[in-house]
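One protein chain omitted, others in place.
And then chain A:
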Amino acid sequence: MSIARQFVRQFSSTGVVGKPGYSTVEPVHHLVNIRKAALKPKYQGLLIPKDDIRSVGFKPTEIDQDRVAEYYQNTLKSDLLLHNYEHGAQVIEGEKKRSWGTDSPYKLYRNLKKAKRVGRATRDIHPIKHDNVPQLESIYIQSYNKWALEESWLNISTRLQLSQITNVKAKQIYAKANILPWRLREGKPCGAKVEIKGIDMSQFITTLTELVLPRIRTFKGIKNTSGDSNGNITFGLDPDNLKYFPEIESFQDLFPNLNGVHITFKTTARTDEQARTLLSALGLPFYDPN
């Protein structure tokens, strides 16, 4: 028995004072799960971005003159600024999550109420100025392959097909839900996705607008109704249309089972209308389905 244990604490002093230097309470280090192995000094090198020459997976990005990016910078940007300009334009506020009130601490700390009318909160629409001229950020291409649900090796050709047309290694996508009539089971590989940026994106746009789309006889354009009202526009290409990509056209016997793809243009435009203006300036036609 130590002296400290026998000592009766007065109300005038705190409990901590009499304690030796360690606590029996489990420390709360992190409220989020952290993979400690990834914090090892050995793996610090992996955190360096791929376009840095110190990175192990270094891949130069500025390998050539970028025609599309140059066109945007020199001609399109100032035109879009003027085209989208409105006299006396105000910020159109989006629907935000709402407070429950401030008259009780319970309401104050309660999770915010859902946005009015729309469930999900929407962003504000700012007038177009020099710093928010719509720009194409990246192109997201994804392909769903239902045959891969039964035979997972069939997904290889889907991934390869995307890599072939984009010059970027495609990632596998997995089913997220169990839907019996579609034979979908959680965790089953069922297609591929790839996000392209920079010079690969410019190259893809050039190929699409100059070699592929003009050769599709039934192609009228992207529908005017397409878009997620956040400035991202999507359209689809059928398997028959994909063979017009020169990378696939020259090796048709290597791709016996082509898969249709969904192509999403991710832009910084705040409305679909602005995004459509940007894309049509880049050479993508649009049409009114109604």
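As a convention for this text, a residue touches a chain if its C-beta (ideal position, glycine included) is under 8 Å from a C-beta of that chain, and two chains touch if they have at least 3 such contacts; residues count from 1.
To be clear about the criterion, contacts and distances are computed from a predicted model.
Missing chain, UniProt protein name, picked from "BRISC and BRCA1-A complex member 2", "NADH dehydrogenase [ubiquinone] 1 beta subcomplex subunit 9", "Large ribosomal subunit protein mL46" or "Probable ATP-dependent RNA helicase DHX34": "Large ribosomal subunit protein mL46".
Note on the undisplayed chain: of the listed residues A:85, A:174 or A:287, the one touching it is A:85.
Interface note for the absent chain: among A:12, A:33 or A:74, the touching residue is A:74.
Of the candidate positions A:43, A:182 or A:251, contact with the unshown chain belongs to A:251. Between the chain not shown and the residues A:62, A:131, A:151 or A:288, the one that touches is A:62.
Looking at chain A, the residues touching the absent chain are 58-65, 67, 70-71, 74-75, 78-79, 82-83, 85, 87, 251, 254.
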